[in-house]
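Below are the structure tokens for one structure; questions will follow.
The complex appears here minus one protein chain, its other protein chains still in place.
Letters A, B and C mark the chains in the order given here, with residues in each chain numbered from 1 onward.
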Amino acid sequence: MINVGVVGATGYTGVELLRILVLHPEVSIQMVTSRSEEGVAVSSIFPNLREHLQLYFCAPDPDLLAECDLVFFATPHGTAMALVPELLAKGVKVIDLSADFRIKDAKLWSHWYGMEHTCPELLQEAVYGLPEVNRELIRKASLVANPGCYPTAVQLGFIPLLKNNLVDPGSLIADVKSGVSGAGRKASTGTLLCEASENFKAYGINGHRHQPEIVQGLNEQSKDLVNLTFMPHLVPMIRGIQASLYASLLKDTVDLQSLYEDFYSDEKFVDVLEAGLSPETRTVRGSNMCRLAVTQPEGSDKVVVLVAEDNLVKGAAGQAVQNMNIMYDLDESLGLNLVSVLP
Amino acid sequence: MINVGVVGATGYTGVELLRILVLHPEVSIQMVTSRSEEGVAVSSIFPNLREHLQLYFCAPDPDLLAECDLVFFATPHGTAMALVPELLAKGVKVIDLSADFRIKDAKLWSHWYGMEHTCPELLQEAVYGLPEVNRELIRKASLVANPGCYPTAVQLGFIPLLKNNLVDPGSLIADVKSGVSGAGRKASTGTLLCEASENFKAYGINGHRHQPEIVQGLNEQSKDLVNLTFMPHLVPMIRGIQASLYASLLKDTVDLQSLYEDFYSDEKFVDVLEAGLSPETRTVRGSNMCRLAVTQPEGSDKVVVLVAEDNLVKGAAGQAVQNMNIMYDLDESLGLNLVSVLP
Amino acid sequence: MINVGVVGATGYTGVELLRILVLHPEVSIQMVTSRSEEGVAVSSIFPNLREHLQLYFCAPDPDLLAECDLVFFATPHGTAMALVPELLAKGVKVIDLSADFRIKDAKLWSHWYGMEHTCPELLQEAVYGLPEVNRELIRKASLVANPGCYPTAVQLGFIPLLKNNLVDPGSLIADVKSGVSGAGRKASTGTLLCEASENFKAYGINGHRHQPEIVQGLNEQSKDLVNLTFMPHLVPMIRGIQASLYASLLKDTVDLQSLYEDFYSDEKFVDVLEAGLSPETRTVRGSNMCRLAVTQPEGSDKVVVLVAEDNLVKGAAGQAVQNMNIMYDLDESLGLNLVSVLP
Partner (left out) sequence: MINVGVVGATGYTGVELLRILVLHPEVSIQMVTSRSEEGVAVSSIFPNLREHLQLYFCAPDPDLLAECDLVFFATPHGTAMALVPELLAKGVKVIDLSADFRIKDAKLWSHWYGMEHTCPELLQEAVYGLPEVNRELIRKASLVANPGCYPTAVQLGFIPLLKNNLVDPGSLIADVKSGVSGAGRKASTGTLLCEASENFKAYGINGHRHQPEIVQGLNEQSKDLVNLTFMPHLVPMIRGIQASLYASLLKDTVDLQSLYEDFYSDEKFVDVLEAGLSPETRTVRGSNMCRLAVTQPEGSDKVVVLVAEDNLVKGAAGQAVQNMNIMYDLDESLGLNLVSVLP
């Protein structure tokens, strides 16, 4: 049994993590922290957990957290970096679902997140938790930086092309769409049902924090530096990310379908669809699967990769549990055998 | 291992049944039938099952079905009654999720369902599969008539009052609301997204088939015959039933809260909320739980019972699996430890 | 031309009022006030008005407002009563869309709205702006208290029965359902898309502020005091109210259909549907129409009235403009010839 703590579980990645962990056969949830909800039953905030979790939120006390084997951070950025050094020093493993340890360059991080990084020395030690890329590093890691939701989808989509030098790395376009849960559970006018339903729009057109994270990850897989045009959109639904990725092909004679099928043949959580199909977000809602399709429009030199994932699962909490399973040498899919509820 | 077959699994109760059964530790799905989709991979119709079920739809051949221990019918009404007698004769157990065996009076059934009943002799033998009422009969049954979605919610809400003679049985009003999945997966203009979303209406105002089923069930629990005003409404969402039930109290001095908590204290799938709370459909989405609250408005002689369930789970497929567990002396919640995905 | 001002137009009733007023041929919008958005272009908050309104929000200065012929208040409760006495004294007419002047009994008002009423002397002078009841009083009024959204629907539904002594006034039940815009534009967790979509629930089960307003209105039309059980629900859609009203019939031989058709035959904004039809909220979305149907379930002594309206139009801004038209002896439907956008 792994004794885990969850810091900051009043948001959507937090409750999603709890939903998965309460049924995980090798996990015992020791504590769930929240400053604002201290003393409140977790299930009174998240009634889907009424029969499954009897804990109360407690304050995030480092000494108490140090009694855990593993601590998940499901906090806004800036919180994890304040607690992680002490926990690591006490031998606790950490999986951070926030952005604090995703970007290796502290200055770049500060530019996008608007604050100083308080433990830049940990940035190199932190392992970027994309199992399909870094599985062996994750296995030995003490600190895993769990990827962002968009970065997971976009990297899994582009990497087979870049790794095989099939596309011009300067030609990348990612037109990405997310359900509203990506904006979190904080009260705000823009994500009210009355503002966000029956509406569709691009947002973040002056720059989005996930762009440098994606570029960092793609550059590691590409011979030449990538140039990425990244355009996020808000979809009037709760969950799901769909990405339509475009790139200019360098070679014309590649069997892209076989390439993708082979590339991901050993991956349990990447599903390459048969030619002609298009991944739908609802088929991965609540599951840890990332579905992909690849296609080349007739008469065009462009390749199009279509990707669907649940932003809160493969894009957050599910991938965090996948990383935990790897860190503890468990079956990578333990506790993640989740079937989407359809319809 | 119970070898099961599912007849007519191209609808929403069918896919929901499969979602639950693929993870049930004591079930092996032997065959899934559909005349219209014969030869088609089940997962090509329901891509949420891609990693979980590798079967193809086959035709509903009684001889093949007879190799199963148990057959579920997730068919439109009129189909099960054509196959069930032969299956029972061959020693196969049957759980019918359609309406064919729910009403004991064949004439009444014919009136509401517009066809002759072809095996009225089985109507008395069939056990109405509401575990909270008929658990011991279900345990010994060969043929279980799985309750309708509205009838499950309305009966679980009214029964504690009627059984304790606390309300005037002539005063019952059930204002019930259902998500659109209650109308099934058949193509129809009325349930298109463009017609059913951003809209709310009452429907079936000239009579609804679930009314006689509910009245039959309530009469069994009531000293005097009930009179029920039943008004269904369509909610612009996929899943969920909410029922607001009204009745005139005969006694004024009852602690309704304790009464309900005691009445359902041993039931795993009925959850009585603390006073002042209201059950939300999303907290039971995808789970087999039925949540209830009871309240008496200030200055009124009325009691109000609020009920929420997932129409496709406790109102259909989940309750069917609960019944199967009872029939096979398994833990009643085996395979039903489902946590709602929230948000 | 009527020179109007709108106080507090950053909410949903405010923008709805502006949507109607910008096309009203006899209205000139002079000023739109908001403390929080002073200096901001109205159309930058509400881009649907970009081509239609070139004003900027200004602070609510009574001297400036006094230059208007008519001031609408689309403010939270407690705001209008602070400004109205001064405006009335200066000869300005007022239509208050908030609750400040709806309830005649100042103590009752204070009980439900949690503050002292600062000008109780105006409560008797204020005319309750339900044109179908108070048209002649509205014509001469200086201060109109525009009805709440639920009260409009419930009163229009019950009044024909009560006025004709057809039902037991002690038996009234109103099961009402509202789209989320009824909760306003203020940021709050409970009305986020991720919390309120794909969900249905009753709310306000411990009492709702619209109940005393409805009871006051119904008592004026009833021989005996009414007893009303009032249960509001939240529908996962933006706009629309549907009410299902129940009462015990005293006489059995009434032609309810003709009664309702006759009762509302001269009303332009009440539409009685043919027998067997059910009013849908989408058919009145954006329009000032209130649609009704009346039915008596077979074998029951209950009458059921079904009502649909747009909570922001007939339930707020549209009715306010209807009242303005009456006050200024204009055609009552001027500027209100609005066709619902369907689908």
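The working rule: a residue touches a chain if its C-beta (ideal position, glycine included) is under 8 Å from a C-beta of that chain, and two chains touch if they have at least 3 such contacts.
Being a predicted model, the structure only gives us computed values, none of them experimental.
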Can you say which of A:63, A:274 or A:298 touches the chain missing from this structure?
A:298
Missing-chain contacts on chain A, rising order, are 173, 175, 177, 179, 194-195, 197-203, 205-207, 227, 229-231, 233, 235-240, 242, 244, 246, 276, 278-282, 285, 293, 295, 297-302, 304, 306, 308, 343
Contacts from chain C to the absent chain lie at residues 12, 15, 19, 22-23, 46-52, 181, 185, 198, 238-239, 271, 280, 282-287, 289, 291, 337, 339-343
Chain B residues touching the chain left out here are 12, 180-181, 185-189, 191-198, 236-238
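Definition applied: only the chains that are shown with their structure count from here on.
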If more than half of the interface residue numbers appear on both sides, call it same; otherwise different. Which is it for chain A and chain C?
same
Rounded to the nearest whole Å, what is the centre-to-centre distance of chain B and chain C, using the mean of the C-alpha atoms as each centre?
39
Whole-Å distance, chain A centre to chain C centre, using C-alpha means?
45
Could you check chain B for residues that touch two or more other chains and list them?
198, 238-239, 280, 282, 285, 343
